[in-house]
Structure formats: structure tokens, C-alpha cells
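Only one protein chain is missing from this complex, and each of the others stays in its spot.
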Amino acid sequence: MEILLAITIGLLYAAGIFLILRRSMVRLIIGLILLGNGANLLIFLLGRISKGKPPIIPEDSKVFLDAYADPIPQALILTAIVISFGLQAYAIILVKRAYRVVKTDDIEEMITTDEI
Amino acid sequence: MNTIILKTASKYLLPLLLLFSIFVLLRGHYLPGGGFVGGLIAAIAFVLHAFANGLPHTQRLMRIHPGFLMPFGLAISAVSGMFPMLLNQPFMTGVWKKDPVPVIGSLGSALFFDIGVYLVVIGASLTILFTISETR
Amino acid sequence: MIAHVVIWPILLPLVSAIVLMFFWNQSKVQRYITVAGHGISLLASFWLALRTYSGDIITLNSGSWPAPYGIVFVADALSGTLVLLASLAAFCVSLFSVVSIGTGRASFGFFPILQFLLMGLNGSFLAGDIFNLYVWFEVIIISSFVLITLGSERAQLEGAIKYVTMNLLASIIFLTGIAILYGLLGSLNLADLSVKIAQSDDKGLINTAAILLLVGFGIKSAIFPMYFWLPASYHTPPAAVSAIFGGLLTKVGVYALIRVFSLLFIDDPFIRSTFIVLAVSSMIIGAMGALVQQNIRKIFSFLIISHIGFMIAGLGMFSTLAVIGMVFYLFHDIIVKTNAFMISGLIFKLRGSFRLENLGGLYNRYPYLSIMFALAMFSLVGTPPLSGFWPKLFLLKASFNELNWWIIGGIIAASFLTLIAVIKIWLSVFWRKHPNYVEAKKRIVWYDLPKIQKFTILLPIAILTVVSLYIGLNAAKIVEICQLIAEQITQPSLYIDAVLSNPENQP
Partner (left out) sequence: MDSAVEKLPILFLCILLYIIVLAIPSVRKNGLRSKLSPLIPIGAFLFFLLGFDGNKQTAVLWSHDLLPTQLSFTIDGLGRLFALLITGIGSLIFIYANGYMKGAKYTQRLQSFLLLFMLAMLGVVLSDDLIMLFIFWELTSVSSFFLIGFKNEDEASRKSALQAISITGLGGLVMLGGFIILGEIAGTYAISEMHNPETIATITSHAWFTPMLIFILLGAFTKSAQFPFHFWLPGAMKAPTPVSAYLHSATMVKAGVYLLARFSPILGDTPVWTIALISFGGVTMIYAAFQALFRTDMKSILAYTTVSALGIMVFLLGMQSSDAIAAVSLFILVHALYKAAFFMLAGTIDHETGTRDISKLSGLKTAMMPLFVIGILAAWSNGGVPPSVGFLGKDLIYESTLAYPGLNYLLTGVSVGTNIMLFAAGLLVGWMPFRGKKISHKNLQLPAPSLWVPAAVLAVLGMLFGLFPSLINDSLINPVANSISGQPEDIHLKLWHGLNTVLYLSLLTMGLGFLTYLVIRPGAGMLGFIESAERFGPRRILHGISHGFIGLSDWITKILQNGKLRIYLLVILGFLVLILGYVVLAETTFTIDIDMLTNITIYEVIIVGILFISVFLTLFSGSRLAAVAAMGVVGYTLCIIFVFYSAPDLAMTQFTIDTLTVILFVLVLYRLPRFIRLDFSPRHILDGLVAIAVGALMTIISLEVLQRMPEREISDYYALNAYVLAKGKNVVNVILVDFRGADTMIEIVVLSIAAIGVYSLLKLRLRKNEKME
């Protein structure tokens, strides 16, 4: 399964990058979201995966009796997901606003600030 | 037609989901859940309500602008993080009440912290969603 | 004793920001709270910096969890100084913005976000944990996104699209690097990582993480060839925002590079030579860009890129001398660039434009202001004995010791081009007669300002000019601090011991 997930990660990165290189702002945002997903999955995978062993201490015990999934990557991803939600929401609205003001979805028409 | 169903459903769904979200929040220390998920569920509850009944209705129901939940939540979290400093403990040190409380389990600063998180998450996501709906 | 002092520079802006959010619509009250809040943060930072100058590395285990298990905040002399300078710059910018930011922006969160930005900056400088650093970076970028777009002018939005995209990309690359480090070493604490990396024989994979961090931080610090977002966006927001951005944002990237490449990835010749190549290219390309710009703020933007090269060159050489030069330059640059952008804002207030062709006549009208400007500008150029000169001296010495012609040539060329770019500003903004004064007069708000407001705008510029003069004329003192920093940075064991053998680790 790890191989499959590794390929998935590669795909998410590649797709994300391909999308952020497009001219449409909407695609740009989707690309960033996919990249974020890819990074989260990478953390998850590299923290090693295991099935059916959630990091929750059993009801009647004070410590784990059995093997358990590494909780740290999960906590990191959780933080990362929430943060990227904030950033993505902001970026989506930015696109909306930019469309309102600049009247285009085409990034290549937005070059005035780079002119000398 | 389906708005009527939704309207009726949301009337009951809102308190139910809110209760559930609080449950998720409080039990987060023991079971999957916590302030984030709880807050997000509560936010979705309000969003559903707004879909069904229209945004102004939901806003009237909430009385205050959801944005004000953010400073409240931040303040609660920050105070629970800084409270230990009064006891000359480092920032964010857990301070616990001796005996456990029913339903919640042990009562401590971490819980207050999580409540702050819960409020901020509701406040932030609702601010974002409501603002967008208002200014289409 | 528990060193609460480490956390105050983070908590105070947070508290101010929360208070400011409660006064959401009362922009008048917000102005007072902002200045007071930044003033208090400045005092706390000053106290912290003084504590670090004793040579101790002060750590605080948040949540009382011993390192490497909990999140630790660490203040060594480098962090302490940067926190102090960030708070100083933020204080000055807050003074500047109290007058220059109108009710519109003020009642839509400008002041709380300025506080959050300072919190993020201070947090980044004090973080002792790499994921924590990531989260602080996110605070910085989201605050900077909001500040750069606040007002939603067309140019702001166009610039912001590029700014946001490249910064998000940088964050993702940074996060990818963290994932690899955690996957390999199972730790996030910087000191612990340093120990584990030193023991590991997986140099190849560790280097991939290093490269990812290099690119991630490289984008944030606007090194060639990753700087494009900076000239596209820094000139679009209000001058107060440009000032804090120009002074501090890229420097956080540089700080992260310094921290990571002095503590974690130490002796890799490939990475060091990559740094040198990038540094020299940044110096030259940035300065060439500055040479042809017509907008004052864009000139300064390109100069940021050029001058980041000086610091990266120090990182590439990494001898004691080079580190002294590098951190000295870092300190100097924070003050001077913040000041430069504030000055551009003042010029805008005085003349109603940022573009050279619409400016002129300041020298005869405001001779004493002009002298202050000239001092600030010559510091920027590095004219001796002002602040920019000394770090260059150390960098030149270091590059001679490495027999590195490229860096010597780069420093000389970039300094010269900086001189020309700044002289260009001086000639057209100050010396030349204003080409169309009558017409421009309509756009000039300065004349309508009450005296106290004029004073409030001039005060921060004067403060920073004096600080930069102090740095230049009392260079010996600064070099002493830099020497202490260089010792701490070139011996990672000091940092590691301070974090991992902290007596509070055993509660």
C-alpha cells in the first residue's frame, strides 16, 4: 500500500503544480489545494501507516497495551489542514475580489504591477 | 418544496447539531473529536440553517456577529494558556482540578483552551461563509 | 527560575490584538491601543534582548513538557536581537500608520493584524521547533496577505495574486521538508534534530530535506531566482505596510535559513556553494533591477533582493567573520529598509506620487528633512561610517580569507549599483525642481495635516535614522553582539545543551 500512496502523493504534487501553472485563477487555487493535500498525505505516509490502531488509549487502561498509530503526524496534519483551510478560504475570496476589480480570470493579464 | 422540508428539518437540526458539536468538543480528550471538529460541526449547523431559512434569519437568531466569537475564543484560549504563568508555571502548562467531573472527565485548563478553539473555529468559518453569502 | 521573559514578546502583541478586536469599529481608540501595545512589546523585547546579551541561551518549555517532547521557545543572542529589532520596527511603523492609515482600513482590522504580524515575527524568531516555526510562518503570511490586500485596489490585488501563490508554494515546500525530517528522524525539536542529524548516516535524504527548506525559505527571503513575488507586490499596499514588509518579512526567511543551516545542516559543500552562487546572483540581479526602476518603492524592493544577497553570502562562507558580517547586515537592513519605505511614504505625503518623474523640489523646500533622508539613504548604501559599511567590511574580510573573488566582486558591484540607484532617487526627488508642482499640489495631503500628525509621521523616521546612526557610529558595540552570536551559531552544541539539558526538563 505504501507504494500506492507514494504514487498518489506524486500524482497530487504533479497535478497541483500543473494546475498552478495554468492561466485561470480558479485552477490556481485548486492546484494549491491539491498540493496541500499532497503534503498532508506525505506527512501521514512518512509517519508510517498502520491499520485499525487509532491512537486512543483504551477505556480501562492508562497506557497503550497494543501497538498504536503514531499520533504526532495526525496532530500535525490536523493543524496543517485547519491552517490551509484559512489560507484557502482567503485565497478563494481573493480570486473573487480580483475578478471583480480586474475583470478577468486570466492571470496573464495581470502584469501591470511588474511594469517598470 | 424541498425548502419546506429543509426548513422544518433545520429547525430541529440546528439545536441537535449544536448539542452534538458540544459533545464532540467536551469528549475530545477521550474520543475522536475536540475543539476543531466540534467548531466545524457547529459552523455547518448554522450554514445549513442559513441555507434553509435565509441568511438574515440565521443572523437574527445568532444576535451577535459571528466575528465577535473570535476575540472571545482567542481571549479564552489565551487566558487559559497564560493562567499558569500566574502560578509561576510556564505558558500553556496544564492546570487540573483534582476530582473528575461527570461527562467531561478531568477538568483543566486544556478544556478551556479547547473551548476557545471551538469558539474561534465557529466564528472564523461563519464569518467567512456569511460574508460571502451577503456579498455575492 | 522560569524564563517567562521569552514568551512575552509573543503574548503581548496577542493580547493587544485581542483587545483591538474588541474595539473593532472604534478606529480612534484602536490607534491609542496600537501604539501603547507596540510600546509595551518593545520594552519586553528590549528586556529579553538584554538578557540574551549575557551569553545565556534562554529557553522556555511551553506546557512544562521537557524538550524535545514539548514545544520549546529559545532565545539566543540572535533571536533576542531580532525580536528587539522587529518590535522596534513595528513600533515605528505603528506610529507611522497611526496617522497615515485612514479610517477605512483602520476599521477593517489593520491594527489588530499589525499586532498579529509582530506576534508571528517574534514567534518565528523564538521558535525552537520546526513545525512550530512553520505555524508561525503561516501567521506571518496570512497577516501579510491581509495587509497587502487591505483596501482592494487593483494593483494590490494583482500583486497579491502573485504574492499569495508563491508564498503558499513556499509553505508547502517547507512542509514537505518537515515531513521528510519527521519521517527520517521522528523529531521536530530543532536541537533534537540537530543531534539526530549529526548521528545519522542518511546524508542523501537529509540533504533532500535541506534542499526543500532552502527553496522554501529561499522563496520567502526573495533570493535569486525565487524573488519574483517581491517586486510584483511590495509597492502596492500603503507605505506603512510596505515598511514593515520591506524591513522584516524577507528577513524572517533569512533568519530561518541561518537557523536551519547553522544548527541542522552544517557541513555540506554543495549547499554552501549553492548559497554563494545564489548570493552573488541576487546581489547583482537585484541591483540591476533597482537601477532601471522609476517607482521609489520598486527601487527599494529590488534593493532588498540585492542586499539579501549579502547575508546569504555570509551563510555560504560561514566563517566567524562571515557570520559577524551577515548578522550585522541583517540588523542594519531591518532598520534601514523599514526606514526607506517609511520615507517613501512620507515623500508620497509630501508630493503625491511614488514615481520619480512626478517628484522633485524637496531639497530646497525641506532642507532639514532632506538631510535626514540623506543620512538614511547613505546608510542604505553603506557609506562609511554609517551602518551599512561595517558588515560589508567583515564580509569582504571573510571573502578574502576564503580567497573568493566572486563575493568580493559581487559586494563591490552591488554596493556601487546601490549607490547609483539611491543617487538617482536623490537627484530627481530632492534636487530637481518639481516638474509639475501646481498640478501635484492637489494630491498633496501634507499641508492639511495638523502639526501633531506631521510630528507623528516624522518621529518614527527620526527614531530609525538615529538608530541606524547609532549602529554605524557605535559599531564596536554591535560587533561585540555579533561576535557573541557568531560564537553561538558556529557552535551548535551551545544551543543544543541549552535546550536539551535545561534543568526544567526534569519537573
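As written, the chains take the letters A, B and C, and residue 1 is the first residue of each chain.
Keep this in mind: contacts are C-beta pairs under 8 Å (C-beta built on N, C-alpha and C of every residue); 3 or more make two chains touch, one makes a residue touch a chain.
Computed from a predicted structure; not experimentally measured.
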One chain isn't displayed here. Which of the visible ones does it touch? A, B, C
In the complete assembly, which of C:L121, C:A240 or C:L359 touches the absent chain? C:A240
With the missing chain put back, one of C:A36, C:A198, C:V292 or C:V466 would touch it. Which one? C:V292
Looking beyond the chains shown, say which of C:Q26, C:N207, C:S319 or C:T490 touches the absent one. C:N207
Identified contact with the non-displayed chain, of C:M166, C:L190, C:M326 or C:M372: C:M166
The missing chain sits against chain C at residues 14, 17, 21, 62-63, 65, 68-71, 73, 100-105, 108-109, 112-113, 116, 119-120, 123, 131-132, 135-136, 138-139, 142-143, 145-146, 149-153, 161-162, 165-166, 169, 173, 176, 180, 183-188, 196, 202-205, 207-208, 211-212, 214-215, 219, 225-226, 228-229, 231-232, 238-240, 270, 274, 285, 288-289, 291-293, 302, 345, 348, 363-364, 367-368, 371, 378, 383-385, 389-390, 393-394, 396-397, 400-401, 403, 408, 412, 415-416, 419-420, 423-424, 427, 430-433, 445, 475-476, 479-480, 483
Contacts from chain B to the absent chain lie at residues 28-37, 40-41, 43-44, 47, 67, 70-71, 73-74, 77-78, 81, 91-92, 94, 96, 105-106, 108, 110-111, 113-114, 116-117, 120-121, 123-125, 127-129, 131-136
On chain A, what residues meet the omitted chain? 1-15, 17-24, 26-28, 30, 33-34, 37-38, 40-42, 44-59, 62-64, 68-72, 74-75, 77-79, 81-83, 85-90, 92-97, 99-100, 104-108, 110-116
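Keep this in mind: only the chains that are shown with their structure count from here on.
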B-C against A-C, pair bridged by the larger set of C-beta contacts: A-C
Taking the mean of the CA coordinates per chain, how far is chain A from chain C in Å? 28
Considering chain B alone, which of its residues make contact with at least two other chains? none
Which residues of chain C are in contact with two or more other chains? none
Chain B contact footprint on chain C (complex, rising order): 2, 4, 7, 11, 14-15, 17-18, 21-22, 24, 60-64, 504
If we count contacts the way the header does, which residues on chain B are in touch with chain C in the complex? 67-68, 70-71, 74-75, 78, 82, 84-85, 88-94
Listed in rising order, chain A residues that touch chain C in their complex are 20, 25, 28, 32, 35-36, 38-39, 42-43, 45-48, 72-73, 76, 79-80, 83, 86-87, 90-91, 94-95, 97-98, 101-102, 107, 110-114, 116
